[in-house]
Structures are given as C-alpha cells and as structure tokens.
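Handing you a structure now.
Every protein chain except one is present and positioned as in the full complex.
Take a look at chain A:
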Amino acid sequence: MNTGPQVTRTKHARNALLLSIIPGFGQFYNGQKLKGSIYLVLTAIFFATFFQTLNIGFWGLITLGEIPRLDHSIRLLIDGILALLITVLGLVIYGLNLFDAYKDGKKREIGLPLNNLREQYRNLIDNGFPYLIISPGVLLLVFVVIFPIIFSFLLAFTNYDLYHSPPANLVDWIGFQNFIDIFKIDIWRTTFFSVFGWTLVWTFAATTLQVALGIFLAVLVNQKDLKGKAIIRTVFILPWAVPAFVSILVFSGMFNESFGVINTTILASLGIDPVSWMTESNWTRFALIMIQGWLGFPFIFAMTTGVLQSISDDLYEAATIDGASAWQKFRKITLPLVLYATAPIIITQYTFNFNNFNIIFLFNNGGPAVAGQNAWGTDILISWIYRLTMTAGQYGKAAAITMILSLIVMSVALWQFKRTKSFQEEDMM
C-alpha cells in the first residue's frame, strides 16, 4: 500500500463510498478495521433491535390497520411515527458512515495519512463534545415536541371521527379531503370564515387596546412632577396579580343581564338601559375585548415603564430647546424608542390573544349560540377546535383546522419578527 503522495489517479473515494452501502465495508477498504467493525456491529444491532418496530410501524402507517378490533388505527399511527423517527436516526448514522468512508477515501487519493485510532478518539471528543452533551436534550425534544406535531399533522389527513374510530372501526387515509370539505361544504365554509374573521378582529382589537392603554398609562405615570408614583403603579399592576381565570369568572357574573353590577349599577346610574351582554354576540364580543384590555394592559405598562427609565433626558431637553410640543416629543422620541425596545414582546401579545382560549371559554363558553354554523358567536379558532373534538368528535377536521391555524400564526410571527429591528440586529433570522 502506498503511503507517499500519489501521482496516478486512484478511485479510493468512490470505491469506499460504494462499499459503504453496507456500513463498515468502506472503512475496511480504507484499512480501518476497528471503525469498520463498529459500523457493522451498529448496523446489525439496529436491525436486530428495531426490525419488528419498523416492520409493524411502516405497515401500520401505510395501511392504518386491516382488521377492525384487532388493529387499533391510532396506536398503529403512533407506532408508525416512532418507526419514522427511528428511520431518520438510522439514516443520519448511515449518512455519517458514507461520508466518513468517502472522506477517508479522498484523503488516500491525495496521499494524506489517515487518522489513527487515538487521533480519531481525540477528534471525536474535541469536536463532538457539544453534540454529545445536547443529544439527550435533542432526543427529549424529538419526543415531546416533534412527535405530537407529526401526530396531529398526520391526523389532518385521516377521516378520524366518531364513526371511524377504533376499536370498532378503522381510520383511513383520505388525503386532503378534510381541507377540501372545510372550504367546499357550505356550513363548514361559513363557520370557518365567520370564526376566522372574529378571531382576527378579536386579536387586533383586544391586543391593540391593551398595548395602547399600557403605553399611554405608563407615559402618564412617568411624568416628572407626578406625586405618589409607587402607589399608582401598584394599583395598575393589580389586574395582573389576580389569576386571570378568577377575574374572568368574576366578570362573567358582573356582566349578568339583570343581576350584574354593570347593568344594575354602572349603566343604570348613567341612565342607560340594560344591555344583553350574554345573549347578543356583538355585545359579548365587545365585553370580551374590554375585559382583555383590562387584563392585558398591566404587563405592557410594567414593561414600558422600564423602557422609559432608560430614555435619556438629554433628548427631551434638546427637543424642548428646539421648541417641540409635548405631543411632538411623544411621537418623535418616546414612542419610537418604546416600540423599538418592546416590539418582539408586543408581537407575542398578538399571537397570544390569537389563541387566548381561557377568556373565551370561561366568560361565556364561546356563546351565545348563533344559527347557521357549527361554532358559537364568540368562538375563536382555538375554542372552535375544542368544541369539534370534545362535543362533535371531529378529530380529523379539528386537526386540519389546527394546521391552518398554526400556519397562520407561524407565518405572521415569522414575517413580523423578520421586520423587527431588535431581532435583525441580533442576526436571529
């Protein structure tokens, strides 16, 4: 075997790569017996251990079971996802094997010496250490985060509902039928667009209200001559301190049509007739937006107060000398600086309200019911999905809507984060 520089062109790299199709053989070809055996043994162990899992898994994933009662489609689906994940893991190691054989073959072609065992070990420890440390975390992530996502993603392409649910019946793959139904069947389309429309209105109205209120009050309280700042701030933080679900339930009582204080005391003292807060969708929606404004502003208030402390007084002094009015100072100095610092958090407030299940569910259970659609008057997408799974047993459809919903949230969030300066400067995207 030649160890010196080679003039004639050899094909070690290609040979090693091709031999490596059976893991380990490429390494043997390169003369690395121990490494080759490790790959070979690893492959054997992989197939010996996982053969049954992969066999049943892929069979189940493709067929979702063949005999009702004996085959439980949903368990087969889960087994199938497991098989998929194991396959990906296997492929990664397989790829490493191919790459390793090719790389060492290339080294031989240009006549470089191969690393001996000790060097390889050192190499692995030096370069691979971070990967070694995070691998348990990644593994956990795969099963806690990726696994459920794949599961609900796949459910969206099945006909899983009450009449196609194990053990009595099998679940089948139906491709994009759920998505087609949502947009094609009248009642689904009507419901989807009315719920989606309200979800958007809700998100923008409620969040904008809480943000505007928070910033406004923070600027107000931050005025230099104001006495008793500490007390005022404490009072403003209070809505945040009480658990939201308690507040929402209390509000639900306060908005009661003939007993709640809103109608009997507050509106009555203003000479306004009782409003049907709980039985007319639009009034319920209005109440919900107001309540979320109240619940949400303290957080923005606290954050803005913090940012305001860091704005230098010099800016305002300079502006005063230039003859700027209070409004101009606010618009040209305070607001841009506050928004600049808090934009990422404000965006997450929007995405939070987009999926704010608690307030919708606790206030009036998504009600009042309205005719002609299978969601109720104040249902947002997330509470509609809850209704579909818990009362109608429409698991497949609910998964499809979940996918549409996540797609919207993800794309909006991505787009906004990308446009936000504070993220660009950290080079996040």
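By definition in this document, a contact is a pair of C-beta atoms (placed from the backbone, for glycine too) under 8 Å apart; a residue touches a chain by one contact, two chains touch by 3 or more; residues count from 1.
Note that contacts and distances are computed from a predicted model.
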{"item": "Per UniProt, the name of the complex member that is left out, chosen from \"Protein-arginine kinase\", \"Cyclodextrin-binding protein\", \"Dihydroorotate dehydrogenase B (NAD(+)), electron transfer subunit\" or \"Sulfite reductase, dissimilatory-type beta subunit\"", "value": "\"Cyclodextrin-binding protein\""}
{"item": "Candidate in contact with the missing chain, chosen from A:Asn178, A:Gln210, A:Asn364 or A:Thr402", "value": "A:Asn364"}
{"item": "Sole residue of A:Ala48, A:Ile67, A:Val144 or A:Ile231 that reaches the chain not shown, by the stated touch rule", "value": "A:Ile67"}
{"item": "Candidates A:Gly228, A:Gly253 or A:Pro336 - the one touching the absent chain", "value": "A:Gly253"}
{"item": "Chain not shown: contacting residue from A:Pro166, A:Gly214, A:Pro239 or A:Pro298", "value": "A:Pro166"}
{"item": "Contacts of chain A with the absent chain, listed as residue ranges", "value": "17, 21, 54-56, 58-59, 62-63, 67-70, 72, 75, 87, 91, 98, 161-163, 165-169, 185, 187-188, 252-253, 256-260, 274, 276, 278-279, 364-365, 367-374, 376, 391-394"}
